[in-house]
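A single structure is presented below for examination.
Note that one protein chain is taken out, while the other chains of the complex remain in position.
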Amino acid sequence: MPDGPAVAVRGLDVAYGAIRAVQGVDIDAPRGQITALIGSNGAGKSSTLNAIAGLVPVAGGSVEIGGVDATRLPAHVRVVERGVVLIPEARAAFLTMTVRENLGLGMRVGREREARAQKSAFTLADAFHLFPVLEERADKRAQYLSGGELKMLAIARSLLMHPQVLLIDEPSMGLAPLLVRQIFAVLRGILREHDVSVLLVEQDTAVALELASSAYVIEQGRITTHAPASKLRGDARLKAAYLGADAEEPSP
Amino acid sequence: MTEFLQYVIDGLGSGTLYVLVAIGFTLVFGVMGLMNVAHADFYMLAAFGLFFLGGAEGLGWGVLAATISVLIGSLLVGFAMFHLILKRLDKEIMIAFFVATLGVSFFLENLVAKLADFRVRSVPALFTTHTYVIEGLYITNSVVVSLAAALIITFGLLAFLNYTEPGQLLRAVAENAMLAKGVGINTGGMTLLAVLIGSCIAVIGGLLYANTTSTADPFVANTVSLKMFAVAIVAGIGSVGGALVVGLFLGIAESLTLWVGVRGGFDGSQWQNVIGLVLMVVVLMTRPHGLFGKSERIG
Partner (left out) sequence: MDFFIPDSLTITYACAFSLVTLGLYVTISSGQFSVAHAALMGVGGYAAGIATVNWSPPFPVALLAGAAAGALLGLAIAFVLQRTSGILLATVTIALGQAIALTIQNVPSLGGSQGYTGIPIRTTVWWAIALTIVAFALILGLLRTRIGLEFLAVSHDETVSKALGISILATRLWGFGLGGLLAGLGGGLIAHQNGLIQPSELSFAQEPKFFIYLVIGGFTSPWGALLGTLAMYYVQEVILRFGESSTLTIFGVHVLDYKDRFWILGLLLIVVILTRPRGVFVRRSLHWKRKGGTHG
């Protein structure tokens, strides 16, 4: 596979009828790193992520995965062939199925991808080691899990899918801040070991900048800032965004 | 008592045929989240397949060859229906989807009606009918065959959905199509699978229905779809096991209406078709997800 960013988005447009949710967005998610996409509610973060995953139709622009164009690939092909795995913000597990069945759906893709990649894989035992609570509840239906446990289930299932690129929508939503840090502390090791790149979307700017190495700020469907996370941490305007104050303000 | 049981047995016969049309309908409805109104037309297609291919007035291939052709043909029709129409529709525009399948039904019925000169035709029998007399009850072999078919198909489908990988994938698509795509499931392919399974089951029902009535009616779907909707909705959309229970119940209830009519000195056949409707309205007013249904779940 050629070098270069794990995900390269160029001039992306996403529209819902007459509403243009994302306009001309360019993003590079570097290989092996965590990149954050931050912005207020309705700024177009999730639409961007879903477009990269192939779950919403792209109105314009292109999406490259690992240096190869994927704009026209159906979502399931992106998952199986390119290893683009999305962890949605809500409804991230099959509630009528057991925890084990949910994880099994991840392993199904993992087996398929391992046959191609021949790399050491994240196993079910690893998943249970990472999140012991999932092993305790393995034969329970997912509908009986708490919000945090569902999130863990979704993360574990996604890791079992042998991802190349992990797209995480609002990792902090529904989880205690401490738990987010713990999970990401463990995740970082796994991501490095398996050479996984992450693009995450966060409303909580503080959390995002703590987890990511660089970040993009999206406002009203357009990228307004791109900088290393360390630099953005002191940004006053971002603090305003974090407080939700600039949603109505005109962009500078 | 014997008379009562006789009506129950007769009702089982028609009930099984309601089951066979409702199962595929409810499966596809569950997986796609949208209904294919044209599903009941497989009953018409099966009957006319027998008439045009098997019967002496048609190509005269004989019953066995016609039956096999109809089964293969159902897969082709299901395949075409999926690729030409269902796949291409914007699911978000529910009304367009619904009306398009209504259009398919209208098109198929009127085309076949035209080919059959707008007449009800008689079809060759699948097998020779025998009537067994047990304890004063008349039981035909066609009732036995239909009942066996309905039971085998229902439990087979339930086992398929619950214990096989494709079955699990179908359940995943039915529950959350977006997430299903996200875990690498080819949702279009799974929908096609559901449509093909539904088509095949429906023509089996249609063949047995044609065999029971000995006729091919271009507009049989008008009546059959009524039962199909009633069974699927009362059972709960996506509930295959529920469709079996409710379908048999509806058949028996309709038959017993005749019995009550005979006893009470009125023509019960007038009220037969109202039963499914009354059941449907009562269930929707009290349990909108149906008796056995859970939201977005099949099986």
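Letters A and B mark the chains as written, and numbering starts fresh at 1 in each.
To be clear about the criterion, a contact is a pair of C-beta atoms (placed from the backbone, for glycine too) under 8 Å apart; a residue touches a chain by one contact, two chains touch by 3 or more.
Please read all numbers here as calculations on a predicted model, not as lab measurements.
The omitted chain makes contact with just one of the residues B:Ala230, B:Leu248 or B:Ile298: B:Ala230. Among A:Val25, A:Ala43 or A:Leu150, the one in contact with the hidden chain is A:Ala43.
The chain not displayed touches subunit B at residues 33-35, 37, 85, 88-96, 98-100, 102-111, 113-114, 118, 219, 222-223, 225-226, 229-230, 232-233, 237, 267, 269-270, 273-274, 276-277, 280-281, 284-285, 288.
FYI, only the chains that are shown with their structure count from here on.
Our note on geometry: subunit A versus subunit B, Cα centroid distance of 43 Å, whole angstroms. On the subunit A side of its complex with subunit B, the touching residues are 53-55, 74-76, 79-80, 85-86, 88, 91-97, 101, 104-106, 108-109, 112, 157, 161.
On the side of subunit B, the complex with subunit A involves touching residues 165, 168-169, 171-172, 175-176, 178-179, 181-188, 294, 296-297.
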